[in-house]
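A protein chain is absent from this complex, but the other protein chains hold their places.
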Amino acid sequence: MEHTATYLGLIPLFPLIGAVVIGLLHMLTCKNNPLPEKLYGALACIGPLLSFFLAVVVFVHLKGMPAEQRFLVHNVFTWFAVGDLHIDMGFLADPLSSLMLLFVTFIGSLIHIYSIGYMAKDQNFGKFFSYMNLFLGSMLILVLGSGPVVMFVGWEGVGLCSYLLISFWSEDTNNVLAGNKAFIVNRIGDLGFVLGMSYLFWAIGAGGFDYLSLKANAPTISPAIGIAVCLLLFVGACGKSAQIPLYVWLPDAMAGPTPVSALIHAATMVTAGVYMVARFSFLYSEFPVAGSVVAWVGILTALLSAIFGMFQKDIKKILAYSTVSQLGYMFAGVGVAAYSAGIFHVFTHAFFKALLFLGAGSVIYALHHEQDIWKMGGLKEKLPTTYKTMLIGALALAGFPLFSGFFSKDEILFSALATGHTGIWMIGVFVAGMTAYYTFRMIFLVFHGKPRVQKTFDHAHEPPAVMTIPLIILAVGAALAGVLNLPGIFGGKLIVSHWLAPSLIEHHPHMGIGAEVLAMIASVVAVVIGIYIAFKKFGQGAEEPEFKGFAKFGYYKFYVDEIYNAVFVQPYKGFGSVISRFIEPNVTDSHVRFSSWLYRKAGTAFKVFQVGYVRVYAIYMVIGLSLMSLFLSQSIN
Amino acid sequence: MFDYALSFMIFLPILAGLALLLLPIQKEGARIAGFIVSVAVLFLGIELFIGFAGTGAMEYVEKRPWIESLGISYSLGVDGISLLVLMAGSILFPMVFTLFAPRSKGYYANLLIAQGAMAGAILSTDLVLFYIFWEIMLLPIFFMIGLYGGPNRLPATIKITIYTIAGSLLMLAALVYVGVSYHNQFGQWSFDIVQLSQLNLSGGFAVLAFLMFMVAFAIKIPLFPFHTWLPDAYTEAPSATTFVLSAIMAKIGVYGVIRFVVPVFEVEFARFALALSLAGVVGMMYCGLAAIAQKDMKRMLAFSSASHMGIIALGVFCMNVQALTGALFQIAAHATSTGVLFLFLGLMEERMQTRNIEDLGGIAYRAPIFATFFAIAMLASVGLPGTSGFIGEFLIILGAIKFSGFIGFLAGTSLIIGVCYMLWMFQRVFFEKSNSRTEEFQDFKLSEALTFLPVILLILGMGIFPQPFLKRIEPTALLQIAQLTNPPHHQLADKTVLNSDQHNQKN
Amino acid sequence: MIQDYLILSVILFSLGILGVFSRRNVFAVFMSIELMLNAANLAFLAFSRLHESMDGHVLAMMVMAVAAAEAALALAVVILLHKHKGKLDTNVFSVLKG
Partner (left out) sequence: MFAEGLFIAFSALSVLGALGLVLFRHPMNGAMSLIVTMISLAGLYALLSAKLIFVLQLIVYAGAIMSLILFIIMFLNIQDSDLPEEKGRFYYLLGGLVAIIPIAAFLIKLVKGIPATETTIVGNGFGGVKEVGLVLFQDWLLPFEIVSILLLVALVGAVVLAGKRRMIK
């Protein structure tokens, strides 16, 4: 088994090879004789499945090791080394990354399979799978990277794939604009990441710039630098994981194909920020101030996007805002130093949100790309499997007791309460109620009541098995994943938390069992109230209301996009055109213009002497001679 | 024969270019001849790269006296500073001959002469020799833009020529000052850079001379605010010439700063480093912002190129080994990414007779191979990890943070600024709906694809395995930085004066 | 006294220059040039006499030869000018005007 470490390099390599092979095949053949979709589908699934298999092998291997030494490092080659900076292309498997590895490859594989059905008959079928494989490879690099720089490779790689896949149907300008927005906003976050990495390097990076060395050197960092690094890295996380103020790209990212939304913009990529904060737990736990900032930003994001989510009518937008909201929970979790709770929520969220997206995808597929929930209704008879699985997903998302979301969310809220962040806890409970409300609003409007548009309803049909089987598998996960981290009061052993413990630096706060139960009851009550209100309003079938007042404000997302557009985008463009139209020719170029003007003016001035009569030129000559003579006469006597 | 490899790299293209001018050859023949010569140079370059030991000192040295009374010698050498610049030139040059419809033989002759002169400027270790090649370099550029350029080529030609000549004349004056100072301090003439680096210059004249050198190089780089010739010249030049300008000639400006200014003016350089690095980042941001407002794709790429040069220059001014190595690496990376984008653009222009961004669209569907190659070069240019662009940019930002947090932050904004205009352009040109013009866009011919394939592989290779390149640069960069942080001592100078006194008495 | 000859030469030469300056008539200008040549000749001969060497004489002969050549060409030009413009005014020819 000593070769297990060398598998680490192979895990991201398989999907990357898949991406290159599929990409080349597609690139060379798409114009003249496109290859059959089955070939692409098979090729595309090989890489993720192999990676999943290796991930299991690595996981099993780690499990066989003593808890304190559970890490495998494989440095494939020296990536670059300049001066003190030494970056290995190295991969690290420890409990944290192996957990991420497992579910990323698992869900990734499922979504690849699902996509074969969803993307059928698309003319760029091959391109889609090339990008998907590339994404998975990058995500795995992100997860496995042994240091921040290698992580950054994956970090940017997934951003690129996100861009490519959002603008996948690129003939529609809106899709491309959404892609641009995603990439640019991500890049703003990346700026924070790069700056954070740089400061971190100059502070403690000379002794090795990988997590293990950094962890060892972390206590020597000065508080000012440490907090700065934490906050800068969090800016990066905000960009990638769609937190205030950089969340705006994620709802727009729904322009991509639905499997993309499920895989990238719900289950895996967007949680990278949470993962990164957990990876740097050795740093964040040193500086609780930075952690509090993270937690507050997280919970406020959760609140804000829950408000937006209540008023949306596009099924994918609702899910997108719920994703942002859940990401906010995760940050609240890691912010209050409950890293394992945050990561556990990442884990459960991956299941139920992927499930919900894929279910939404099935609905959309069945209704021929209709996404407006006010044009659906009564679909539970037409799409029974989709309905059942989505209902499980919705219950998990809402945090209904005993479903996976309940345990993970509750763990976070309880940690917040226990560490004294009462405000965060209160908002969190409130948002839990809102989550339940908007989730079930969606479920009721889509599946219950009467069909609102008869024509699309009649054509609706359950999608093929290649799409429903992943739904069922995910539904099982969404329902039961919570069991893995069953807290003590349910007789569980917090398996995930214990598994993650060696990778993370956290202390489990303890309060009396009574407080724990009370806190749990509070959130359950909130959830039940939320579902009840949703049922009251929409359970019996409702007509599309006119948005007024706050609802309208919420539907238009507080006009944040418009404000950003007015405050950042337009001034940026305006500044650009001012520079190129005005400043460049008139100010920057002024020294050149001035000297050429001077030459021209001097020329015009001296033109007076060029009368054109030769004898006048002779006079000039004689005047010169005469001046010379005057001068020379002085020197002779 | 290998002892004279450097001379071959310089004079083979120059002589071939002159021969082309004299011989009665058709344009197709000239093109093939040029290709053969540049491939020969490429092989020499690869041999050189493999044989390069990376000790930090000059290698493949050739030295023979030339104008002995003034201590000017014909001396050539390669070290970590010049290696990648040279390689970028020799690897990318053959492409220029294979792409595009054939033009007149004078064009190819000029390209060859430009190649030789650039190699000469890169390889010279004597200041006067460098100056001579530096000036020769401009000549073919003048002809190529002036004779074969776009509709507004004449103002552009005049601007670039006068601008750069003004800079070079300043440099000439400063060069004389340096030579005379050396003579005053050591009692003998020399323009060899190794000997000049022992100079102790101080006082107002030293600052003046330093600024004159810097202006000359700043114009060539071009550093803000001396970049205004660039958009015009890049836009009007034929695409292959723009490529040569952007990929190689601009780099020689940066190279000149590292090779000749830093060793001679250590004190002044350190004193002005902050201001200069500010010029670098401001130029980066300024040109990046200007790029987004361009309608002409070539002009946009021109601004983008200027923007990147700002970052590269910043790497030189940060005075630490990461930034300097990053800048030297980025020189090659930028040549393979942004430089090559000009070639892509040239092909597009040849196919569609327009480079107006608004007239284009939907090319990704018509020409998947073209779009993929273009996208890879573009991503390298915005510094995506895994491509060559990332390593250099990351090292420069890292070094800039050490130098000054504020400058580092501004440098970091290049991550955002670059992406904004590039994506904007990519959206309008490659995505969206195709129109009647782009409907018939031809994908790469086999020959074109094969021409670009090595570069694309190089972009990825340099991004994934940069260490073979960095390993060769780093020792020299370390030496350079060490010299900057501890300037040479006076004792050394006294000793040399003694020696030269004896020398004088003998005469 | 030799000086007197030389002074005379200077005076004649100055008058020739004045003629070139002040006249617009092509013939007058041309003849003023002839005058200047003669003044030069006078100086040659005076110096020749001073040094009692005959090189000056030879030079004077050559000046005459040049003057003859000049006369031939200049007069041809004058005729051409007259044919083209119908005038003898040097101000008519001012293509060099800036």
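Order of writing sets the labels: A, B and C. Residues in every chain begin at 1.
Criterion: contacts are C-beta pairs under 8 Å (C-beta built on N, C-alpha and C of every residue); 3 or more make two chains touch, one makes a residue touch a chain.
Remember, it's a predicted structure, so these values are computed and weren't measured experimentally.
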| item | value |
| --- | --- |
| Among the chains presented, those that the missing one touches | A, C |
| Residues of chain A in contact with the chain not shown | 619, 622-623, 625-627, 629-630, 632-633, 636 |
| Positions on chain C contacted by the hidden chain, ascending | 1-8, 10-12, 14-19, 21-25, 27-28, 30-32, 34-35, 38, 41-42, 45-46, 48-50, 52, 54-55, 57-58, 60-62, 64-73, 75-80, 82-83, 86-91 |
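In this text, only the chains that are shown with their structure count from here on.
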| item | value |
| --- | --- |
| Result of counting contacting C-beta pairs for A-C and A-B, higher pair | A-B |
| CA centroid of chain B to CA centroid of chain C, Å | 61 |
| Separation of chain A from chain B, taking each centre as the mean of its C-alpha atoms, in whole Å | 37 |
| Inter-centroid spacing, chain C versus chain A (mean Cα positions, whole Å) | 94 |
| Contacts with two or more other chains, residues of chain A listed in rising order | none |
| Chain B to chain A touching residues, read off their complex | 159, 163, 224-225, 227-229, 231, 286, 289-294, 303, 320-322, 325-326, 362, 364-365, 368-369, 372, 379, 384-386, 390-391, 394-395, 397-398, 401-402, 405, 408-409, 412-413, 415-416, 419-420, 423-424, 427, 430-433, 443, 464-467, 470, 474, 477-478 |
| Sites on chain A touched by chain C in the complex | 606-607, 609-615, 618-619, 622 |
| In the complex, chain C residues that touch chain A | 17, 20-21, 24, 29, 90-91, 93-98 |
